[in-house]
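Heads up, the thing below is written out as structure tokens.
Heads up, this is only part of the complex; the chains shown haven't been moved.
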Amino acid sequence: MDVNKSVQENKALGAQAQKKYKDLAMNIIRKYGIFLIFIAMCIVLSMLSPSFLKIRNLTIVVRQISIIAIVAMGVTMVIITGGIDLASGSVIALVSVMTAKFAHPNTYPVFVPVLVGLAIGSFTGMISGTIVAKGKIPPFIATLGMMTAARGAALLISDGKPIGDFSKEFEYIGGGHFLNVPVPILILIGVIILTHILLSSTKFGKYIYAIGGNENAAVVSGVNVDKVKIMLFTYAGLLSALASIIMTSRISSGQPGAGQGFELDAIASAVIGGTSLNGGIGTIPGTIVGALIIGVLNNGFDLLGINPYWQPIVKGAIIVGAVLLDERKNRSK
Amino acid sequence: APKAAEPAATPAAEPTKAPEKLKIGVAMSQFNDKWLSYMLDSMQEYSKGLTDVEVIYVDGKADVNTQLGQVETFIAQGCNAIVVNPVNTDATEPMTKAAKEAGVPLISVNRLFKNQDEATSYVGSESIKAGIMEMEYLAEKMGGKGNVAILVGDPGNEAAIKRTEGFKEVIKKYPDIKIVAEQIGMWQRDKGMSIMENWLQSDLKIDAVASNNDEMAIGALKAIEAAGKLGTILVGGVDATPDALEYMKAGKLNVTVFQDAAGQGVGAIKTAVAAAKGEKVEPIVWIPYELVKPEDVDKYIAKWQ
Amino acid sequence: MERENILVIENVSKAFPGVQALDNVQLKVGKGTVHALMGENGAGKSTLMKVLLGIYRPDSGTITFKGEKLEVQNIHQALQSGISMIHQELTNVPYMTVAENVYLGREPLYKSGLVKMKEMENNTRELLERLEIKINPRAKMKDLSIANMQMVEIAKAISFNADLIIMDEPTSAITDKEVEHLFKIIRGLKATGVSIIYITHKMDEVFKIADDVTVFRDGKFVGTEASANMTKDKLIEMMVGRELKNVFFKQPAEIGDVILSVKGLSREGEFENVSFDLRKGEILGISGLMGAGRTEVMECLFGITKATSGEIYINGKQVKIKSPRDSIKHKMALLTEDRKLTGCFLVLPVRDNMVMASINDYAKGFLLDKRGINRTCENEKGKLDIKTPSMDQRIKFLSGGNQQKVLISRWLLTHPDILILDEPTRGIDVGAKAEIHKLMSGLAAQGKAIIMISSELPEIMGMSDRILVMSEGKQIGILDREEATQEKIMKYATGMVN
């Protein structure tokens, strides 16, 4: 009897150990699923095109996604609270033309257009946030309204025409290099670090998760839900503004038509990166990987010279495929 | 600047493999545009016949930033010449700068860069001219007086801006012509149609509709026709698409402006190949607009066959 | 004693990532009997039932139902093969009517394909009438009280005319009156040969209604006994694995000064003129029937809803409470009644769930003191014996009892002086319940003041120093511990005073 038992125990232990490894492997896949998919994409691309892995090309990819990635971080936080932000693309346009107005050479010092842009972006965010928090309007509608209105404002202010002719200092923001690294990439890295810390390691971040996890429970736990929402949308607006300033500087032109469709790319980055549209789930690193996947795809298409009519088809399939392969998503429902 | 030296080295390093084909990158502002797709077709058709040249086409999806990234990617890839159909003519400075630094010839097609002198060559016409030609014809037919309604494409889009500008430039010269309505139709026929239907219901008296393109003009015509007012309102467009020429032949469309898609497309590739080979190229290759009046519609219909 | 078994489960195992929820368990249910399934929170009771219903596939084992091997792939097949279930969690569609909920998944149709709404309503009305449940079949589910929602779910499970009905803690959200009602229904079912698996944490119910009892512990089968041969102590020992004395652990505590004083609190349409004093070291029980408005009083007191009139004094000073934030500042805490709706952040880790109300303590600078948070959480986990594979586990994967413990620790971490507990032991096993009671006693001994709403009379009488009884939104009276008898409380609760 005793022997039997110990054999069984041993077996159980063995099974347990095996299970542990399996669990570990599952955990890694679950936790880093989309990241692994991204790596796989990169490997395939580098085999198809020798140009892909060149530092220069990778730098270009990162600089290209910097704008969407910065927007997507704000959008991610909004989605984590269970909301959505459709206004980012139009806010980019509005900030672009307003910033451009103050960025001409020999007028204002460079911080003026930057501050004007950031202020306007934050302000639009604050309005959306207030409508959502105090008006109890679904964020979809509040930001849809803002999306429409901000686009109109951008056209009105610029009379539908692009605004160019910038000071050297202003052009440095999007086009300059610092220690051989493009400035937008440096800004991106800074924003990633700041936003990641904000979301994962501060009270504000915990409240964002709490609101998305269960808004009622958040209220009962003493979270000032309205304030957090307003602050959050303001921050998201600020990030859109920052992205807009980089873009405006980079293309040397304030564009009322800028940013069209960016909101969808930003949301897609977040969701591909594992953010749940039901709220409560999502991370900044995930979103960055999501943005990278989209960026690498676009770059790969251009490098390989794929028939542009096939590109959207392949892209659509890959977006769905990536999320499908992402084990985490499979489990979270 | 010291940085300029480093990227410039890249193209020099590329042609080490001797028998490699010339690589030319074509960055279109968007594939999803009818007239541009004709130009693209002509480019593809022509480049198929070139044995020593590989041409890569990319779609800027009407986004300035995307296009800029694509031009940079071309440079990083080691293209020998780049053709750009700019999304926005005012936002071309970073492209010209990047191309200059890398020593890659940059040819603009169909839309003139704001800083064209920084680029290698331009093949095409001037957008504002199309607007001017269309409106001048309409103004003349209106007898120098009356009310005009304007259908604008995608605002912020260069063709929309420039053509509308052209309209207004002409109208300014006629004190008796007034703009009574202006609406955004996003280049789309269905939008043009809905807008015109609404205008026809309003108290506005409209004598002529100046549209940024033919598609919206056709939309407007369909609305006018449905309201039984065909012939009472002048309608003009730009592009001289086959559809538009049909409408003109049927006596519905009053004027359009022909832009030589094939001429521009083939011209751009030819210029790019020459520049890539190090030959000298003209800084501007004009492919002029042609006003299409109902009288000579058949000539243009023949062009599309 | 030879008898016919309608259900025989043998050697069933089921694992979730990190948890062996079921480990070679067995269960034999006789035809026409009520079989109680007992065990601590997380013992695997609900999991086994979900296996039975085809929601989960077992890793191994066999299930025989009505003499045949049960091979159900999904719930639909299970329902058709004669098994229905009242789920532990409320599973209704809030915006649909009672009738639509009862008939969800098997709507009667006209030839045209349209749903026979009238027939559904009439049948539901008949069903509810037969079961003597007074609910309008056309009412929207969301407008019912939780108790009524539960009664609808009970009615729904019965309406399948199943041979085996599983009831997973059907009485956790209803009061004694409804429990009696349910028992009557169960006896009726039994008489027609229907078998019932009855899962509960309430000891008394087992002896009242069950023929047999099976106990699980940590996913393992402990034993099956006829309940006639069982004693309460033996049952507890089987469940907990040790002897547990003193089910209601009420320590005498020194009663101090008045800390909270509520005067004439009213909220239009919900309750009126509630007044009481609460002293340090005191446990004030609040009793009443379902719908008496107890929860509403506490939600109002805590600032979730606005009072129409009334005053609140804390430590003798009048305070204005406009939101839960204000109450937390005044060192109040409220453990809400509905874990899912207002308690858990379901998709968030246990850790975040624990510290959310006290996060200010860890936010000294810009950054949170994560190490401090972890230390605190591990500490709480040990203190309350919370069963979770890690602090990173999403709370939705914890058993109900463990979820409750996490929520209690959330509030303890705010170091409250006044602790309001709304049904704190609902759905919690005896062991944990005793621990919570011990905890309450300990807190009272430290001089904290506690208000406890409970629908379990023994709990109210066992734990309270004084008992406030409400009926239909009115405060009927406050009884001292000594004068409170079951009869007296019930009399007050039904409003039959004077």
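Labels for the chains are A, B and C, by order of writing; each one numbers its residues from 1.
Criterion: contacts are C-beta pairs under 8 Å (C-beta built on N, C-alpha and C of every residue); 3 or more make two chains touch, one makes a residue touch a chain.
Remember, it's a predicted structure, so these values are computed and weren't measured experimentally.
Across the full complex in this structure file, the chain copy numbers come to A x2, B x1, C x1.
We take it that only the chains that are shown with their structure count from here on.
A comparison of C-alpha centroids places A closest to the centre of the full protein.
Averaging Cα atoms per chain gives one point for each, and the point farthest from that of chain A is the centre of C. The geometric centre of chain A is 41 Å away from that of chain C, both derived from CA atoms. Distance between chain B and chain C, defined via averaged C-alpha coordinates, is recorded as 70 Å. One finds 33 Å separating the Cα centroids of chain A and chain B.
Looking at chain A, one finds that none of its residues touch two or more other chains. Within chain C, contacts with two or more other chains are made by no residue at all. Only residues 51, 54, 56-57, 60, 63-64, 67, 93, 155, 158, 160-164, 174-175, 177, 180, 247, 250-253, 255-258, 260-261, 298-299, 301-303, 305, 308-309, 311 of chain A touch chain B when the two sit together in their complex.
For chain A in complex with chain C, the residues that touch the partner chain are 19, 23, 26-27, 197, 201-203, 206-207, 209-210, 212-214, 216-224, 276, 278-281, 332. By the touch rule above, chain C contacts chain A in their complex via residues 15, 17-18, 302, 304, 323-325, 327-328, 334, 336, 341-348, 352, 355-357, 359-360, 363, 366-368, 370, 410.
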